[in-house]
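With one protein chain removed, the remaining protein chains of the complex are shown where they sit.
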Amino acid sequence: MRLTCPFCGSRGVEEFTYRGDATVRRPAGEASAEAWVDYVYLRDNPAGPHQELWYHGAGCRSWLVVTRDTRTHQITEVRAARAVAQAEHKEGAA
Amino acid sequence: MTDAHMSSALATGVPQHRVAGGNGIDAGRTVRFTFDGRQYTGHPGDTLASALLAHGVRLAGRSFKYHRPRGILSAGPEEPNALVELRTGPRREPNTRATVAELYEGLSAASQNRWPSLAFDALGMNGLFSSVLGAGFYYKTFMWPAAFWEKVYEPLIRKAAGLGRAADEADPDQYEKATAFCDVLVVGSGPAGLAAALAAGRSGARVILCEEDSLTGGRLRAESRQLDAAPAWRWAEQVRAALEALPEVRIMERTCVFGTYDGGTYGALERVADHLPQPAKGQPRQRLWRIVARQCIVAAGAVERPIVFSGNDTPGVMLAGAVRTYLNRFGVAPGRRAVVYTCNDDGLRTALDLARAGVSVAAIVDSRPEGEGQGAQVARACGAPFLPGAAITAVKGRMAVSGVSVRDAQGREQRFACDLLAMSGGWSPNIALTTHQGMRPVYDEALCAFLPAALPPGMVVAGAAAGVFGTAEALRNGAQAGVRAAQACGFEAEQPALPDAEPESCAIAPLFHALAGVPSARWAKAFVDFQNDVTAKDVALAAREGFVSVEHLKRYTTLGMATDQGKTSNVNAIALLAEITQRAIGQTGTTLIRPPTQPVAIGALAGAHRGQHFKPARLPPTHQWAESQGAVFTANGLWQRAQWYPRPGETDWLQTVNREVRTVRGAVGFCDVTTLGKIDIQGPDAAEFLERVYVNAWKKLPIGRARYGLMLREDGFAYDDGTTARLSETHYVMTTTTANAGGVMAHLEFCHQWLWPELDVQFISVTDEWAQIAVAGPQARTVLRHVVDPAFDLSNEAFPYMAAGEVTVCGGVAARLFRLSFSGELAYELAVPARYGDALARRLMEVGAPYGIAPYGTEALGVMRIEKGHPAGPELNGQTTAHDLGMGRMLSTRKDFIGRHMAQRVALTDPARPTLVGLQPLNPADQVVAGAHLLPDGAPATAASDQGWVSSAAFSPTLGSWIGLGLLSNGPARHGEIVALHNPLAGTVVRARVVSPVFVDPEGARVHG
Amino acid sequence: MQTDRYSLFALLREAMRGNTGWKPAWRKATPAPTYDYVIVGGGGHGLATAYYLARRYGGQRIAVVEKGWIGGGNVGRNTTIVRSNYLLPGNEPFYECAMKLWEGLEQDINYNAMVSQRGVLNLFHNDAQRGAYIRRGNAMRLHGVDAELLDTQAVREKVPFLNFDDARFPIRGGLLQRRGGTVRHDAVAWGYARAADRLGVDIIENCEVTGIRLEGGRAVGVETTRGFIGAGKLGLACAGNSSRVAGMAGLRLPIESHVLQAFVSEGIKPFIDCVVTFGAGHFYISQSDKGGLVFGGDIDGYNSYAQRGNLPVIEDVCEGGMALMPRIGRVRLLRHWGGIMDMSMDGSPIIDHTPVQGLYLNAGWCYGGFKATPASGLCFAHLLARDEPHPVATAYRLDRFARGAVIDEKGMGAQPNLH
């Protein structure tokens, strides 16, 4: 499997580490216990397109949000996690 | 030829079966080899199989279960029968297919799975019991008495298991790996592959052409075919030369593409030196390629199918196409008098080639009714009797074919004497690479073949692999595939001029077995899977017992599970099952084909990283110096660290470690602690960032001070700890444990890039930048005074415990000094640029000598941290909480930090959780062992009384006693209590008192001294 | 007369009449409109559940529905290691229960599953690992389970062909459980299926569950590719696919689906006579009774429902193999494949009710559920029949994540790919 790092280009999966679901969001400050359990433990785990976090640890050290089909391992999109988070942050702030 | 005749040939060693014109051998040169200890000769270009056949050797091996005598079935990698142990000693290679083992001078091979000899094999008796030993028999018996399985039955079964023997010693050869990138990967260099490579290569695309054989050409070398009115193999050689001249084309012979992986990655194995007596110095035996290709053209050809009939496994029964290969490529006639048995026109060509080579054709048996196909014509041309609509019902001969029984269209039995039976059940396209991503092929009734339906992205199939069987068509098809693949990569491509090929008929009528009308009792010797001895009868039995899914059939009978993975047997089995269950072949479906397409040596998949080089070694800056001191090293993750420094006269390690500890506690010692992770953190939000990743407070940490920090995981359990020092308003340097250095870095990046992108902060590892050396002991300051340049005030007031600062040492070397103590003594960590680490160690030895300085290793470090009750790896094992480690009160309630919320869950705050304590045996000589469990004194040794465990233990020379750290339920409330340390593995129980985990200097006077 | 019971005598008798009298191992059942219990998933756990329900809990009308052919999931593709060498109190009694059931399995179900107690040896390479293994071995012993600690010399005597002399991470010893070993994977599925079938259980193949019908918050049956099947109680045992199927009832689970690869070499004469795991790399190995080296290593580490993995892990596993056993360098890898497992958030399984009434869950077995098969079946049957957890499976509750009572053998936290 190969991931295209937006910064480094197409690389073998051995350069990356996986962190899982990129759709969950860390609850804010005093969220409910339930919200925390959801965030830390519960996953959609879909068969099909999956948004997930990868870390280009052996490369540019960027965290990436990757859209990958869990049935075929085909990757349709890779974005820098920082950019995704920043966009959301701005949205949240606005 | 009779058996007697053959053995006389053996005795003389004359290759009596050579005929003229082998296009792939160098008949002018001779190569010697041995098989089962006998000497033979062959030519460069021969395989072991072709050379044996040239000598009339038929018997090559024994089958797996019934130990039936087996010969050579094929001329390629699909060979199920002729498996040998190649080479000897540590290079012994079991299960090597004689049909692809290239001959080299001195080659030595031995038959396998037989005892005492190939010709007489005691376990050949198994065949007599075949009706008992049918499919799945072992599931039905060997159950009584239960204890007999391991003692009696299994050892018996295991005696019979396996074929060849693995070497007894480590593989002496090297392996290598490499990655290659291309636009177009072409798999196979038959007419389709060559045309594809030419079309793509001429467009300027980067092309890799992989051919598992030693020569390019595919079937063009195997056939007596003409292209442009010249032998077809000459055309192959011309194309090869043309390709070689193209700068962006790379031809890789002896390279098998064995697997299709995700994202256009292909695995390939290059056999660099398997055709040589041994690899040249420094060279690998084999090389594993990871090929990254934008497009892949699978032009892997097809494999011929045997026909299922009684006795079809007798040595001398061969695939028709293989017979042609031996004739045309190797110049070997595998027999003197042959019968051809076919259901298709391609098989008939064998009769023509045989006749041309002077082999008499005893009969042509064609399953098709009179008038279908070209049999009559061919028979006339060979002067052979022609039997249309006929079937072979039995084979005569045990060690070799001596004749066949044929039932003709009228139902009459006829016998023909022969020493060779060439059979063709049609061709199965080599589609393995198209299925590795889970795609299932579909059945084509007209071609009698499974063809790929869906393909992995970027893959196309061409030539016989795509069911395009004629040479002219394969050429065209391959060229088109090459053009399209190049275009898909953005190149302008056009079809190359293709040679003229004579028309060739591929007409076929389905024939998978000759059993119609044969009493089923005789199916027993009608083999479907040769190597695993699966007969038509086994297929029927499995179906009767309900194993009617092809995947069940496979697993129940082991059909297709041998080293050949059913390349010659799967389709016949499917067809048989379809017939028995009255389904169509397509509906019955195939089993899933998995990588590798050909078995791959485990050594090659491992590559160069073996032995001491299994993993890279990280060497601390003082490594060379420590070596010179005679240090004993230990692996700490990838790091090699000095464990202790033995001195003359010390007889065991404990003595050494005790001395090192005493030196530190009594005078001064030093230890390289470079391996701790060091992360440089800078930015306006650095303090805020630390607040969020550590449980404790950071904003108020003064510049020039360090603080101990604890990190949790988001699930509330402890993750890592270390000290972080503030060097300026916006600049910190964090230390992590050695084990988690990489993980913490990734964690910080995660927090920063994903959780809190609004924080302005930067990280970089400085682990390797600084040689960090702990100098510890009452004399530490005194010694340091000789190292740190005089301008710097080292006094306790100016540079107290937990101070951090930038200094210069040894006359101007920029350094960092931290007053930290893991040992509990007056201690410093001095960091100098890594290049000076070695010199600093030497300097410390020099200037410290008057004070009795000694280096200490990780073992003494560990003893002292246990004496001080500092948690380390065994306590920070991912299962403990801050509370468990006695650090519950560090958790700030005034801020959010990673893990804060989950750390509050009931089960994490339960006071009964095992919590850090010290353990001191009542008898100081009683050894405390890490991993012993803590039970109330006098309680029975059962799990119900289990209240904790010893996490770390050491002999404390300071206390003159063994001591331990443990996690004990309700621990802090139990100081003073006596508990029992149970170690049933060693059969010991040690009584110990629960004490504070800080054994030495609990007030901390020394560190402040 | 058809032959039903398996024995040496039956084998001989059938041999004499051309093996024509054997009955199908299990009937090809067609679904009835409704059952008391419907188990989703014809893997080891589902089939064992049905068997024990029928056999020990007097279950009446029971069906196992399987989307493909039984045993085609993880039970049919695992590396067959069975052991009960667990550390944590939540696990150890359960796995020992499984081990005891393995020990009597063949006589119980009249099927030779080749339970082979050839021993499982876990190697360690440094002091920290030794401490951890001693802790584990002692936990086992306190639970009354066999465990032995071997030093380097003892390991050398047992498996002399390991790399002792040129190792980057020298072997310092090992923890041995002699009662551990291997079991013929397929036979477990077929044996339970046959035994359950004989007790009247309907085994319905090629029947994929596509929906869970809820009425008033209660699960009443499943929609399948072969129509609706009503269920008094519905039990999910669909390893690897638990999230998908539970999702049909609106549940989200603390599970990710991951691929684990496995490997088999060409058949060679036996020389490895126990299971060996390498403590300094990702590698474990045993040798099948056919002679193939069966080995594996770490998971690929990303969510997947494709039953295949990629080269980096294949290479990593083979590197581990060569580091440990350099004599297998010229032995060839014959085939490699993958299986999809439920990787749970703490690496331990779940056998529990769900918030949906009538719906029960058996999931989260990670890469270690084969050894659990008999106990998993027994405990799930117990839960289904009695509506309370079996005493050896009380820790496997769904709410343990909210409570923090996780059973994290490896201490990796809520990151499934690290377990």
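When the chains are written out, they are named A, B and C in that same order, and each has its own residue count from 1.
By definition in this document, a contact is a pair of C-beta atoms (placed from the backbone, for glycine too) under 8 Å apart; a residue touches a chain by one contact, two chains touch by 3 or more.
Note that in this section contacts and distances are computed from a predicted model.
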item	value
Chain excluded from display, named as in UniProt, from "Sarcosine oxidase subunit gamma", "Autoinducer 2 import system permease protein LsrC", "Acetyl-coenzyme A carboxylase carboxyl transferase subunit alpha" or "Condensin subunit ScpB"	"Sarcosine oxidase subunit gamma"
Omitted chain's touching partners, listed by label	A, B
Residue in contact with the excluded chain [from B:615, B:662 or B:895]	B:615
Hidden partner chain, touching residue among B:768, B:793 or B:937	B:768
Residue, one of B:64, B:836, B:897 or B:949, that touches the chain absent here	B:836
Options B:180, B:506 or B:943, residue touching the unrepresented chain	B:180
Interface residues of chain A (partner: the chain not displayed)	7-9, 11-12, 14-15, 58-62, 80, 82
Where the missing chain touches chain B, by residue	174, 176-181, 206, 272-273, 279-284, 287, 290, 292, 608-609, 613, 615-621, 624, 639, 674, 680, 682-684, 731, 760, 762-771, 809-814, 832-840, 843
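Everything below uses one rule, namely that only the chains that are shown with their structure count from here on.
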item	value
Distance from chain C to chain B - Cα centre to Cα centre, in angstrom	23
Centroid distance [mean C-alpha coordinates] between chain C and chain A, Å	31
For chain B, residues contacting two or more additional chains	261-262, 265, 290, 437, 714-715, 902, 905
Residues within chain C bordering two or more other chains	306, 310, 402, 414
Of all residues in chain A, those that touch chain B in their complex	1-2, 10, 12-13, 17, 19, 26-27, 29, 31, 33, 36, 39-40, 53, 55, 57, 61-63, 72-75, 80-82, 85-86, 89
Touching residues (chain side chain B, partner chain C) in the complex	64, 90-95, 129, 131-132, 134, 137-144, 146, 149-150, 154, 157-159, 161-171, 173, 175, 177, 259, 261-262, 265, 267, 288, 290, 436-438, 520-521, 537, 541, 544-547, 549, 551-552, 555-556, 558, 562-563, 565, 592, 594-596, 599-603, 605-607, 609-615, 617, 634-636, 713-717, 719, 873-874, 877-879, 902, 905-908, 929-933, 941-943, 946, 949-953, 982-986
Complex contact set, residues of chain C against chain A	241, 243-244, 247, 252-257, 301-306, 310, 312, 345, 401-402, 414-417
